[in-house]
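The complex appears here without one of its protein chains, the remainder shown in place.
Presenting chain A:
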């Protein structure tokens, strides 16, 4: 009887202690499940890729990624993804701005259409691009088998990311702050640069990271139009597939590891830039 009445006291004490770093039973369970899930789906497969990449030793890894054709594919993929992300930063923000701040005929339709590149199976996007800009182009624009095709395909599939991350933040923004800046004498451009931009910078950075990651991983939308010419229009995902088809699993894993590292660096860099912008104003 006494023990039963005393028992709750220590648990209550323990729960209160949660603040200084210790976990309660439920939050401990939650964290455990989250970590297990994350490990099974993400960490273990990624570790496996890295392990496979270095099965041939460090020199094997280095040979695989410095292989002339592989290096060209990495350069093309990362470079194009980078350029596309820069374009998206400007255009995505602009589209989000128009969708939030303006009222025009067909706005609702555009709202829905924005997501199409995201929702569409990428191979369908590839087909659309091929029929529009391929050898039989009704527009007379034939960019098949060129790097422009890669650029265009990336641009197509990454369009919604920055629009969709910036739009809600822009909609929630305090318009009074902009009015205040105006009455203090700031021009519209200055107000945008010094008041609005710092507020939406985190959203732009998040969208840019997604856009870059999607670009680097793209396969379906460009595989038809780009022609996959080694040294010219072959991207890393195609290169990885061909490595696997040639029974060169470590080679494929090596390229994958490089992409993994680049994506990680880009995401961290964007985070740092975004913090700077917010702080500087």
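Here is the rule we go by: contacts are C-beta pairs under 8 Å (C-beta built on N, C-alpha and C of every residue); 3 or more make two chains touch, one makes a residue touch a chain; residues count from 1.
We adopt the following convention: contacts and distances are computed from a predicted model.
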item: "(2Fe-2S)-binding protein", "Cobalamin (Vitamin B12) biosynthesis CbiM protein", "Tryptophan synthase beta chain" or "ABC-type quaternary amine transporter" - which is the UniProt name of the missing chain; value: "ABC-type quaternary amine transporter"
item: Which of A:31, A:44, A:110 or A:180 contacts the chain that the document leaves out; value: A:180
item: Residue of A:39, A:107, A:190 or A:246 touching the missing chain in the full complex; value: A:190
item: Which of A:70, A:122, A:165 or A:199 contacts the chain that the document leaves out; value: A:199
item: For chain A, residues in touch with the removed chain; value: 174, 176-177, 179-187, 190, 194-195, 198-199, 278-279, 281
